[in-house]
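Every protein chain of the complex appears in place save one, which is left out.
Chain lettering (A and B) follows the sequence in which the chains are written, and residue indices restart at 1 in each chain.
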Amino acid sequence: MMELLQVLVTMLIFPAGLFLLANAMIYQWIDRKLVARLQDRVGPPWYQPLADTVKLLANEEVLPHGVNKWLFIGLPIIGLAGALTTALYLPIAGLPPAYGFPGDLIVTVYMLSMLTLCLGLAGANTRDRFSMVGATRTLTQLFSYEAPFLLALLGPALAAGSWQLSDIMAYASGNWLLFTQPIGFVVVLIGLMGKLEITPFDAPEAETEIVAGALTQYSGRGLALFRLGQWVELVIGLTMIAAFYLGGIHNPLDYVIKTLFPLLIIAALQTLMTRLRIDQTVGMWWRYGALLALVQWLLIFLMGGGQ
Amino acid sequence: MKLGTLFKDAWDALFSEAATEPYPNPHPDETERLRGRLRWNPEGCTGCSLCVKDCPAAAIDIFVLDKKAKQFVMRYDIGRCTFCGQCMQSCRFDCWQAANDDWSLAATTANGFVEYYGKEEDIERVLAGPVTDDPVKV
Partner (left out) sequence: MTQPANRKRFTVPIGPQHPALKEPGHFAFDVDGEIVQSASVRLGYAHRGIEKATESRTWVQNLYLLERICGICSHIHATAYCLGVEKLAQVEVPPRAQAIRSLVAELERIHSHLLWLGVAAHESGFDTLFMYSWRDRETVMNILEVMTGNRVHYSANVLGGVKYDVDDQQAATIREGLDFLEERTLHYLEVVSTDSLFLQRTRNIGVMDREAAQLSGVIGPTGRASNVQRDVRLDSPYAAYADHPITPVYETTGDLLARFVVRLREQLTSIDYIRMLLDHLPNSPLTTRMPRRVKAGEAISRVEAPRGELFYYIKSNGGDMPDRIHVRTPTLCNIASVAQLVIGQHLADVPMILVGIDPCFSCNDRTSVICQDGQRDMWDWARLRQYGIDHYGTHYTKDLG
């Protein structure tokens, strides 16, 4: 009985459920507030993401003509579930991960990609032209940043000699990989920006060209779930960066400080850059991103980090 | 190859007060020439109604009750006014003035947008119904 209760709490409240959602909203707000301040604006009040979500959930969900109903309704749920599941293997809020098994790093990375995949499918599912173009761009972008992102994330795994998140984190606690693998850190951070589709990688949802990209036809609940999924991904991504590169996460305070640091960098980069065209995004990732990740690997091997 | 050319601006912005201001806020410094709500001064008015003819928005109307006794009623519709200042220009006796401290005129209802200027008994007479003297129509 206690075990079942524990599982339920893990799934629904901490770390994967309500806590993560609240955390995601606060981080989303911090990001928006930071960008606003960098742009000399006031920015939204702290409850804005919550207000947005509540409002969207209360709105009617319009089912457009010509879509597969089950896909249309199911994709946001699967996407958000994928993002939430990853939290089980990560030290959210500085507490040890709830679960873990050898190779959970790969599962985590693929779970994160699930949301992007769902987004692409959701766009392709509707007959709207903006959604179609947006879906094409989303999936194209997925193929461009995914490989360098994964290659760079494997750097810490190589150094630690394990593909289990908890082992890597244990290794990273003693070694600040930010200093031993700086290139990997940069690639992962920028890869996270690509994953979250924030400037300069927001071509898939460039509002001045294709309205809202793949999500153009979504309203109400579906839109809220997709948005929540993206916000959760922000937190997961930041936690991974903090745990791998910034000397591990040991307590809640550690968690807050070490995740806010990369968030600040992301907000600054987002402010200072213009949107890239999708062909430029792909070119950049394969020309520089993949190359940098491989150079990092080479360095790890040369320095004898690989085991 | 140059990246982040706006870095210094962003840095400055982060540590300065935001450029946007909340609304409603008191206007920081009202400019002298700001054209706000119109004020009518009956002293000089001769009832020539040039201002009424020139008003591009038909926002003002003058009721001439008795030209010799200077009995005029001015009707001013703030909802129609475009604050162009042509009435001030057209009047040869400087009867119109735009208040530079009374500019926040938005309201949720149209009530109170129409104002009457003049002696109280004259206004009552105008409001009561058709007046004997032909009012000037726009």
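One rule holds in what follows: a residue touches a chain if its C-beta (ideal position, glycine included) is under 8 Å from a C-beta of that chain, and two chains touch if they have at least 3 such contacts.
All values derive from a computational prediction rather than experimental measurement.
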Problem set entry | Contact set of the excluded chain (shown chains only) | A, B
Exercise. When the complex is taken as a whole, what residues of subunit B touch the one chain not shown?
Worked result: 1-6, 9-10, 19, 31-35, 53-57, 82-86, 89-90, 98, 100
For this session: Since one chain isn't shown, list which residues of subunit A touch it in the complete complex.
Result: 38-41, 129-130, 132-133, 199-200, 202-203, 206-211, 271-280
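Rule of thumb we're sticking to: only the chains that are shown with their structure count from here on.
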For this session: Compute the distance, rounded to whole Å, between the mean C-alpha positions of subunit A and subunit B.
Result: 54
Exercise. In their complex, what parts of subunit A are in touch with subunit B?
Worked result: 36-43, 268, 271-273
Problem set entry | Interfacial residue positions of subunit B with respect to subunit A in the complex | 3-7, 9-10, 13-14, 16, 18-20, 22
